[in-house]
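Let me begin by presenting the structure, written as structure tokens, before commenting on it.
With one protein chain removed, the remaining protein chains of the complex are shown where they sit.
Coming up: subunit A.
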Amino acid sequence: MSLAAGAVLSGLGVGLNSAVGEVFFVKPQAPLPEWTKSSKSAADETAALKTAIANVAASLAALGERAGGTSAEIFEALTFLLEDDELFELAESHIEDGWAAAAAYGKAVDTFAELLGGDADFDERVKDLQDLSKRVQADLAGIEMALTLPEVGRIVLVGEDFSPADTAQFTKAVVGVITLKGGPTSHTAIICRSRSIPAVVSCGAAASLNNGDTVLVDPVGDRVLFGGDESLATKAITYIAINDEPIIPVRANIGTLADAENATAKTQAVGVGLFRTELLYLNSKVVPTVEEQAAEYATILAAAPKGPIVVRTIDAGSDKPVPFLHMPHEENPALGVRGFRLIQDHRDFIEDQLKSLEIARVKTGREVWVMAPMIATVQEAKQFSDLARSLGGYKVGIMVETPSIAALIDQLAGIVDFVSVGTNDLSQYLFAADRMNANLGSLANHWQPGLIRTLARIADGANKGGFSVGVCGESASDPAFAVVLAGLGINSVSVSVSQVGAVRASLSALDIAKAKEVANKVLVATSPEDAKAAALDALAQL
């Protein structure tokens, strides 16, 4: 099918800038062939397997060279697994039994995967092995595995959705990204937002684009224009400040020392609304001591922008495992033992984290608020609140991510000092739609009326209960949506460092009464498209 110039392909925009480039289609990975017996001699199959292993080793070496530093060591270690003697001998014995090389290697890897399985220390290695197995089988079948992108030019990548491994290979030539599936909280969207690459996700119609087509990626207009140029890009609403400060504080989301420093140096963020602590632990193999944790926290607290710092206690689960917590594999990690639920088996760790934060708080003199993720009941909130208050002098709150606690916000009066809404997870649980499932991206759209009404109820509950309510999910990074949040009665927002300026701008362009008017128009919308259009229309008239 060919498109007419000016044809509009609708999706969900990510970012505020537009880009023009040539379409570069990334074909979905062709499925690997079924395992079969071979009609060739064992010697031929063994030789083919050796060649395939050598090819994969060469591609790993090339990736290692490009990555450099410690990543190069990772690729070297992978090569070691790939070329393991016993693995090869086992594959050879399957070839002797008549299996083709791809099947023989795949079966041999499965055997080792089973031997190593059931042990948290080796889960990552098992994934590595299976990935190597796929690469060897793909090489034997002549299927292209690696994403090879041009280094020069202006390309707009088009694909179903991109994995973290894919996005890591984006080159400078990638000026725009379009995904057929995936929503605004997909990995692709988050990466594009943080790297300021204009993107349109959930754009199914992009399937009709062809390599070399010129397109305009127009995230503000939630669309892609076939044959368009920059002059056709939808202008982001220009907000004209009527106040020096936004109607509600805009805080920054951080996870590392570098984030804290950036937020201070490059933005006018008022404090931190979400400090994700798990990043400090994902790479440690042993439990850090209270002293080590306190020292690390103190450095980050000291570097954070002025204002309160809201620290979320560890938010790990079996999909985001912390090596030393030995989390068993779960069928549904998003619905499993994660966040505050870890207290069942790891009370000591959570207590140590709170103790470390208290030491760092006293040492730096900063205003620290602590909150627990994945709270589903008032009892859990009470349990966390009692624990935290017994260990430190910080303000205590919880994350609102489960629909059950969203229904009970007013009952948290007297238990918490604040709540913070994680809209990414709240959407996932509210809509029963896996965040990672690219086919369900449109349900993760923060303009969904079901989410907006829920946020309104949460804000009412908190106002009635007399404690403050913030929003720290991706939704708050959308300047127009931030106005809606303020209008609904949310008291602060926390956004990624790159979005602080844009969100401050929209929230400084009107007063609270006007924000309420915008929110009221949005609340009656019956579809995400109508909700967004209602907000943008109202804001354009400012």
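One rule holds for everything that comes next: contacts are C-beta pairs under 8 Å (C-beta built on N, C-alpha and C of every residue); 3 or more make two chains touch, one makes a residue touch a chain; residues count from 1.
Following the convention adopted for this analysis, contacts and distances are computed from a predicted model.
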By UniProt, of "Phosphocarrier protein HPr", "ABC transporter permease", "Paired small multidrug resistance pump" or "histidine kinase", the chain left out is "Phosphocarrier protein HPr"
Contact with the hidden chain, among A:Leu87, A:Val220 or A:Leu325, goes to A:Leu87
Considering the complete complex, of A:Lys50, A:Lys107, A:Arg125 or A:His187, the missing chain is touched by A:Arg125
Contacting the left-out chain: of A:Ala43, A:Val152 or A:Val286, that is A:Val286
Hidden partner sits against subunit A at residues 77, 80-81, 84-87, 112, 115-116, 119, 121-122, 125, 129, 285-286, 323
